[in-house]
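Missing here: one protein chain of the complex. Every other protein chain is in place.
Moving on to chain A:
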Amino acid sequence: MRLSPKQSTLLVLAVLMIASPFFFPSNYYYRVGSLVFVNAIAVVGIVILTGYAGQISLGHAGFLGIGGYACALLPAHFGLPPALAVVAGAAISGAIAYVVGRPILKLKGYYLAVATLGFGVLVSMVLANEGWLTGGPDGIKVPDPGIRALLEQVGIELTNPQFWYAFCGLVLFIGAWLALNLRESPTGRALRALHGSEVAARTAGIDIAKAKLNAFVISAVYASVAGSLLALQNRLITPDVAGFMHSIELVTMAVLGGAGSVLGGIFGAALLTLLPQVLTVLQDYEHVVLGLVMMGVMIFLPAGLIPSARRLLRGRGE
């Protein structure tokens, strides 16, 4: 039996997720693993926006911030259970993306970049400055969602990092599955068509404005969920999550791994999340190495790591 690219991607992902813990010497590795998954969820959203539809966003961390703060503020002010706050946060992010996306997505290239950048900066500034609501630059506490306690009652005992590793991994898996399905759906094909040529896509009867907006809203929801999960597992959220550098990191992860492919995006997320962990040994050289990696990959492997590697493998096979 031959696997379709979708099935093979999901299989690789599942195997890696399940097999990795056997090599984890301590709980700390579960924690790093779940951070990888959280970033990867947001990056899958960027893959849909940038990789499928070819639109840039330098402000997506803003949606992470919205999702994260939703988990802190909605339970505190409206008594919403934290788990439901994730869903509510995603809905709010989606709604904001819908409103903001309409005018922003008319812009192209660098203009789109600066507009999304402005949006992200504004979100992070509001989060940092409205201390009465958000706790200011020091951040705000996030309640426990209580899922782990629920699992304990049915006899599944996990340490906190283990639980978040499993939970974020599951969410990532579902997110990747949805993104892969989207790729081959009429919506996904419309996105890829307008990536190739907007004029050609319009001629073929695609409502470009609507298709772009779809991609923007979907990717905002991914980012929001990632932000919520981050807030819930850290039990704390700070405005840094929504900052400019975080937006850049997300885009870099997506493009580094290969923006066109879900697996590439996830791989990029893993690489850039693990790199600083490894580089803490080098401390002062962290920025130097990160900068070199960013430049080097883009110059020598412009398609990203995974698509370039795939091409290499295929080239051998023939």
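The criterion applied here is as follows: a residue touches a chain if its C-beta (ideal position, glycine included) is under 8 Å from a C-beta of that chain, and two chains touch if they have at least 3 such contacts; residues count from 1.
Quick note on the criterion: contacts and distances are computed from a predicted model.
J.: Look at the options "NADH-quinone oxidoreductase subunit J", "Iron-sulfur cluster assembly scaffold protein IscU", "Branched-chain amino acid ABC transporter permease" or "Homoserine O-acetyltransferase" and return the one that UniProt uses as the protein name of the missing chain.
T.: "Branched-chain amino acid ABC transporter permease"
J.: Thinking of the whole complex, not just what is shown, which of A:95, A:170 or A:288 touches the missing chain?
T.: A:288
J.: If I consider the whole complex, including the chain that's not displayed, which of A:92, A:117 or A:179 touches that chain?
T.: A:117
J.: Tell me which of A:9, A:34, A:50 or A:228 is the one touching the absent chain.
T.: Once the missing chain is taken into account, the touching residue is A:50.
J.: For chain A, enumerate the residues touching the unshown chain of the complex.
T.: Against the missing chain, chain A presents residues 50, 56, 58, 103-104, 106-111, 113-115, 117-119, 121-122, 125-126, 129, 199, 244-245, 248, 251-252, 255-256, 259, 284-295, 298-299, 302.
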